[in-house]
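Complex shown without one protein chain; remaining protein chains in place.
Note that the chains are named A, B and C in the order they appear, and that numbering of residues resets to 1 at the start of each chain.
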Amino acid sequence: MSGNSFGKLFTVSTFGESHGPAIGCVIDGCPPGLALSEADIQPELDRRKPGTSRHVTQRQEPDAVQILSGVYEGVTTGTPIALLIRNEDQRSKDYGNIVDSFRPGHADYTYWHKYGVRDPRGGGRSSARLTAPVVGAAAIAKKWLKEKHGTEFLGCMSQLGEIEVPFQDWGHVGANPFFAATGDAALIARMETYMDDLRKAGDSIGARIDVVARNVPVGLGQPIYDKLDADIAYAMMGINAVKGIEIGAGFRSVAQRGSEHGDELTPQGFVGNNAGGILGGISTGQDITVSIAIKPTSSIRTPRRSIDKDGNPVTVETFGRHDPCVGIRATPIAEAMLALVLMDHALMHRAQCGDVSVRTPDIARAGR
Amino acid sequence: MSGNSFGKLFTVSTFGESHGPAIGCVIDGCPPGLALSEADIQPELDRRKPGTSRHVTQRQEPDAVQILSGVYEGVTTGTPIALLIRNEDQRSKDYGNIVDSFRPGHADYTYWHKYGVRDPRGGGRSSARLTAPVVGAAAIAKKWLKEKHGTEFLGCMSQLGEIEVPFQDWGHVGANPFFAATGDAALIARMETYMDDLRKAGDSIGARIDVVARNVPVGLGQPIYDKLDADIAYAMMGINAVKGIEIGAGFRSVAQRGSEHGDELTPQGFVGNNAGGILGGISTGQDITVSIAIKPTSSIRTPRRSIDKDGNPVTVETFGRHDPCVGIRATPIAEAMLALVLMDHALMHRAQCGDVSVRTPDIARAGR
Amino acid sequence: MSGNSFGKLFTVSTFGESHGPAIGCVIDGCPPGLALSEADIQPELDRRKPGTSRHVTQRQEPDAVQILSGVYEGVTTGTPIALLIRNEDQRSKDYGNIVDSFRPGHADYTYWHKYGVRDPRGGGRSSARLTAPVVGAAAIAKKWLKEKHGTEFLGCMSQLGEIEVPFQDWGHVGANPFFAATGDAALIARMETYMDDLRKAGDSIGARIDVVARNVPVGLGQPIYDKLDADIAYAMMGINAVKGIEIGAGFRSVAQRGSEHGDELTPQGFVGNNAGGILGGISTGQDITVSIAIKPTSSIRTPRRSIDKDGNPVTVETFGRHDPCVGIRATPIAEAMLALVLMDHALMHRAQCGDVSVRTPDIARAGR
Partner (left out) sequence: MSGNSFGKLFTVSTFGESHGPAIGCVIDGCPPGLALSEADIQPELDRRKPGTSRHVTQRQEPDAVQILSGVYEGVTTGTPIALLIRNEDQRSKDYGNIVDSFRPGHADYTYWHKYGVRDPRGGGRSSARLTAPVVGAAAIAKKWLKEKHGTEFLGCMSQLGEIEVPFQDWGHVGANPFFAATGDAALIARMETYMDDLRKAGDSIGARIDVVARNVPVGLGQPIYDKLDADIAYAMMGINAVKGIEIGAGFRSVAQRGSEHGDELTPQGFVGNNAGGILGGISTGQDITVSIAIKPTSSIRTPRRSIDKDGNPVTVETFGRHDPCVGIRATPIAEAMLALVLMDHALMHRAQCGDVSVRTPDIARAGR
């Protein structure tokens, strides 16, 4: 209840700070009987880990996950699954200069005011490093959803600063350092140059990320408050640096007429997907489509005005190893959050309504 | 846990359907000692009630609220407060034609698939009518927040379809039927004509709503999942027809540089408010600024392709009394949801950190 | 979270005070598709209602329940079910003498100190009258459990003050005013005289109640904290005036050896039921057996020493209509709480483990 657990029935409680001895989580509610080992989790952690290209933080972390409980002879037992990831490359000295002052746009200020104390090393608890345990937990959710319902998760960066990245094919996402769904080499080169220039300028930039869930059972969502889209919005807005979230047509809905927005149905399925796969807070069986806005990293070398704890004016320049575009590594994180929401709702749905797949119509899958 | 309660410590559990005998809610966790009567709640309900102009549904509901419990001799006792609102103008016959088929863009389809049964009268549980109890509950939250922290809530429509409504002054909001913060009579007239044309065409339109909380204590928010912005996103996306949500700079953050986005601090306060009053999921003490996208009403007279329960193709035309722009009455609802989130977080914060006002700095209020 | 909701997935949120306009509850999470009307609920309310014999309070309440939502054409829709019971016989004047002083053994003292304000009419929120909505909600749980799993609930008074009531047959319970499972007319007569004497003496007495659930699915319970017995203990201790709770052998376990206590298994089932149907916090499929101790009513005519709000010594004599043995009407309440716990766990179990009946062995039912 104090904010560090995610999910009601597939509940992930995380712990740790950027530069403490370890980070991790306890996952409560995983169904028993799922084959599981570290090998199911590590690949997802590797997708988000730092140090994989020159465009992200150069912190070197193997992010090797260890399962401490909940699995016996390679199978989940229905008891809590604890994941442990040791922090290995903590250079706390990098942060000495921001211990007593607040970076503009950073959680420094609010953590200090809320708690009266804060761990300044690497942003402490507010660090994006804390998305690692969630990605680990989501790997388990993804595996269960895939086996039970065939559900799959996909994500890509669709905009980097001013540079829009038109969608070509999901197959390209793993072939470039930006999670871009494009095979346009010139566009990728432009993004590389853009990032190099930013890094030289000591500045940072925002990004837009799109994520999609495919083969979603119809009927997930608990209106009228724990709607599926409401919980997705909660999950996405909870990711570090996210400032906006859209489902389906999103803000384009504002200027749409009802005769344009409402996706028609035919015996072959939905025509269009302005709904983003959710109506009345419940999944339609179509693809769930989500888009998020990620703000630029607040820790930059560019000098900025700020104050210290006593309210005196200071100039802040942040050195150290920071992602110049925190959005770059956000794609697997956004997928993870979407997977955790669907997992939780799959369990919630069968609690109230019994097994979910019974009424799933084929036609629901016909629309995009 | 089944989705019909909102909030963890100031918990509002609602009940009712559009055309049942009554709607209402139970509010658990209200602090004792607050002076309260129906007169504190009714004005908020009156702001959102139907039938107030020709641009909204013509259903005639007094929406008279009755307090059934939790108040003794005009003061809250700390026990649950139940609010009851009788439904009086239910013309169920209006809905006979959509009992067996699904309106495109409507919750008909998903409710039926989720539960295997649905109340078709007026949309049943999925009706926007169910926002009334929440607005009632929020009136109590608003009163407590105002008395305890001086917090105030404001909202307006900033876009109606293609028509943008530039912000002039909050004082105009109550003086036109659109909750528009403008005194531009020509613009209001244009909106009136726009709505009249839509109604004649049997179509509907989307809208954008902005809401603001002022005089917010610094320190509200429970990272790293129950962040203040995450819970706001959850609350807003849970409102009927919402498809997008922004905090502060929102989607503009995508193309912003860190040196532009991060709000600088001076001894006089923040410079700018791209953060929308929230950093790291915790309130900064600045205004909290939220913007939401509302899709066009799905119940329209324009004929649309759909299917019936057996999967056969049908044409659906929806008659009856529907808001042609559900966004028009959404402003007080969005304010209400924001108030409920802040109330819940105010209680959550003092649970963990003690009384909230101790560390609130004056400087936090200096920024916008 | 503020204490007025019961259950996690079949969640009952109650409201109301003894002498307010109404009491009731909102039930969230009821599975859809259950046939339901007031006629399913009223008989359970009638079993606990006041005024049915001279041994209980003479307050005259029809306790007529109205379903306000969640049911359409006689079937639950999966949306919240609200129950409303009007208070009709509130003689608030009866309580005038205890407004400013505290009855020994009563919640007067603690409510006043906790909230700084209290509703003194009939005990306000602390009144046993508030068990009525729970009994109503449990009628729904009982019906679902009966239809789904064949589960049944039985209860009886096994001790009234010093008078032990040896169990003979459940069939007797409805045939006397004490819920005694005995056909021994002399014993019943002795109980009648005992109560008459107490009433004349202006005093009250405690009781022991036994409740049993039969045909319980094996596997219910969420260790290691939300164990089935832990939640039963919570539910029972939450009933007004309960001071002790036992499962199975209860306090007799203290002097038992392991070779005596542990119920052996044979291919025909368990031999004995010291476990009370629960091992490791999970149901075994045997009968669940629970026993509770109920203290004597604190509102008595006998003069007692106390203090007023200012700490001055006073003598308190309570007139008005009070149950001289609150235990008499406790049997249907204890059954109700047990039913609510099992209902919640049945849903919880199928959330995590799928449909509950798959692994239920016949042998589990063979033991008592």
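Annotations for the structure displayed:
FYI, a contact is a pair of C-beta atoms (placed from the backbone, for glycine too) under 8 Å apart; a residue touches a chain by one contact, two chains touch by 3 or more.
In this text, all values refer to a predicted model and were calculated from it rather than measured experimentally.
When you scan C:121, C:142 or C:227 for touch with the missing chain, the hit is C:227.
Summary of contacts with the chain left out: across C:45, C:98, C:156 or C:207, the touching residue is C:207. Within the set B:3, B:16 or B:31, the residue that contacts the chain not displayed is B:31.
Seen from chain A, the chain kept out of the figure touches residues 1-5, 8-11, 13-17, 20-26, 28-29, 32-33, 66, 68-70, 72, 75-82, 84, 114-119, 121, 124-125. Contact between chain B and the absent chain runs through residues 1, 9, 29-32, 78, 347-348, 350-355.
Taking the whole complex into account, chain C touches the unshown chain at residues 1-6, 8, 14, 102-111, 113-116, 125-126, 130, 159, 161-162, 198, 203-208, 218-227, 229-238, 242-267, 271, 274-276, 278-285, 293-300, 302, 304-307, 311-313, 348-349, 352-353, 359-361, 363-364.
Simple rule for what comes next: only the chains that are shown with their structure count from here on.
Once CA atoms are averaged chain by chain and compared with the all-protein CA average, the nearest chain turns out to be B.
Chain A and chain B have centres, each the mean of its CA atoms, that are 26 Å apart.
If each chain is reduced to the centroid of its CA atoms, chain A and chain C end up 45 Å from each other. Residues of chain A in contact with two or more other chains: 1, 348, 352-353.
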